[in-house]
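Below you will find the structure I want to go over with you.
Here the complex is missing a single protein chain, while all its other protein chains stay put.
Moving on, here comes chain A:
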């Protein structure tokens, strides 16, 4: 008797349900682990941070992200660690690993989405759109992408307008200066990408990746501006230390003491703040 009533009720519910407005976001992942600083920044920029349950070590912006549990370094994920926060979606930058860990997470029927990496305008916009699609908020993503695109265009115009006719300004990205040895950013790096976005030219594009540079190569590169990450502690390089380096001192940048320091994640992350970084760099290039 009671069973029959139950069944009838269920049937009625099944018939009525499709007629009711679908509860919004019922299908979208609600417990997200965000891996990679730029991906996390995009989630925050989209205003979807309430759905984050954990982050990785490289996710440090905005500061409130520090309150989330840290599941470790992107390439050294611990499968059980990730499972312990009960995620429904793992959203990650390119290169998450080790492969065994990723395999296990997929096996545990957790959605695993890798966002492609890249160091140009298109890559930033693609990342934003892709993240917003996965989160089920494509309109917000389109809005953010067009804002960032407009800001990038503005940044690109700064140098063009103020110094038309003169050769493009050369920028040397200095990653570190441990023991007086200059580590510079060559081609195919995030540093190279941001220099292009700002309308400059990488002064040392002859090699890939970040490599130590000999003194002669620095003089040969003849940068007009030195670009660095803003850092504290032991890794901070003061203007005195930088421009007392004999090779750097003899470059155009050394003569005019032109150096720009920008927060590392903002400068090299290729996320929503890339336009801001490009604008700052462009002003430095145009003004110097």
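For this structure, a couple of remarks:
Here is the rule we go by: a contact is a pair of C-beta atoms (placed from the backbone, for glycine too) under 8 Å apart; a residue touches a chain by one contact, two chains touch by 3 or more; residues count from 1.
Here is the rule we go by: contacts and distances are computed from a predicted model.
Among the names given as "Two-component system, LytT family, sensor kinase", "NAD(P) transhydrogenase subunit beta", "Iron ABC transporter permease" or "NADH-quinone oxidoreductase subunit K", UniProt records the absent chain under the name "Iron ABC transporter permease".
Residues of chain A that touch the chain left out of view are 54, 57, 69-73, 75-85, 95, 98-101, 103-104, 107-109, 208-211.
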